[in-house]
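A single protein chain has been removed from this complex, and every other one stays in its place.
On to subunit A.
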Amino acid sequence: MKFSLGPVLYFWPKAQMLQFYREAAASDIDIVYLGETVCSKRRELKFDDYIAIAHMLREAGKQVCLSSMTLYEAPGELRELRKYVDNGEFLVEANDVGAISMLQQQGLPFVAGAAINCYNQHTLRRLISMGLTRWVMPVEISGQWLSEVLNQSIIADIRDCFSTEVFSFGHLPLAWSGRCFTARSENRSKDQCELCCINYPQGREVKSQDGSSVFVLNGIQTQSGQRYNLVNQLSTMQGYVDIVRLSPQQQDTFYWLTKFKANINGTAPQPLPATDSNGYWLNLAGMATG
């Protein structure tokens, strides 16, 4: 079982990003995903900055993968995607089928991210034939659903052609919109957002009127109010989850990496904070804890 760091979903200042990746380089993470996946206006780090970080991480012994955006709406955004596809050295994570189309045309292997709608063995098999080498399943499906896909004979036969990865820690990315909710929360239009996401390095919390945490606003992305945390499910993942993904949080990401690694076999279970949930994996509502 390997561990990965997902792309940073929030808009952090450049210095904070560089600091985070220096820590990543020094940590015992195996795989690091890099890139802006939420909003094309966030340009604290440009493509060349990400490539420089990628080289630094590779020299530190990490496998690096470039994550592309989830919601492409404008031709200029597709030109930026083309740069990722043509990078020439690193594997690319596709979060929109448009990226798969470009990667397939170049004959390149790819990671299908969690926002690619792959819910069954026939779709998975087809994506494998197009070049998929790693499948990050949609966040909303359960461990049982995953095992049902993998146990189908048309997948079991080619199980050595791809690896599986599960989003296991962090606020879950749940939706993407044409609207920027962070700008809306400051009563600005999307066109006049003034990049206000940079003021919210953990997103903006949305609470119900009686005080329950419901969602987190992260620009055009809506995240889960609860932090997802599968630290106590790792032993049940053995055999069919190859890579466990931790999504970078403002705090304690590497602390939790240590806790995860210690509990691979279930020998060091962790009490789950009340702000954490694990429902999706257990076939419950995502916000639930089982």
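In this section, a contact is a pair of C-beta atoms (placed from the backbone, for glycine too) under 8 Å apart; a residue touches a chain by one contact, two chains touch by 3 or more; residues count from 1.
By definition in this document, contacts and distances are computed from a predicted model.
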item: Hidden chain of the complex, named as in its UniProt record, picked from "PDR/VanB family oxidoreductase", "Ubiquinone biosynthesis protein UbiU", "Translesion error-prone DNA polymerase V autoproteolytic subunit" or "Ribose import ATP-binding protein RbsA"; value: "Ubiquinone biosynthesis protein UbiU"
item: Sole contact to the chain not displayed, among A:K46, A:H122 or A:R159; value: A:H122
item: Touch criterion as defined above, residue of A:L217, A:L230, A:I243 or A:L257 at the omitted chain; value: A:L217
item: Option from A:S185, A:S235, A:T258 or A:T275 whose C-beta touches the chain left out; value: A:S185
item: Contacts of subunit A with the absent chain, listed as residue ranges; value: 70-75, 77-78, 81, 96-102, 104, 115, 117-123, 126-127, 138-141, 145, 148-149, 152, 172, 174-181, 183-185, 187-191, 204-212, 214-215, 217, 222, 224, 279-280, 283-288
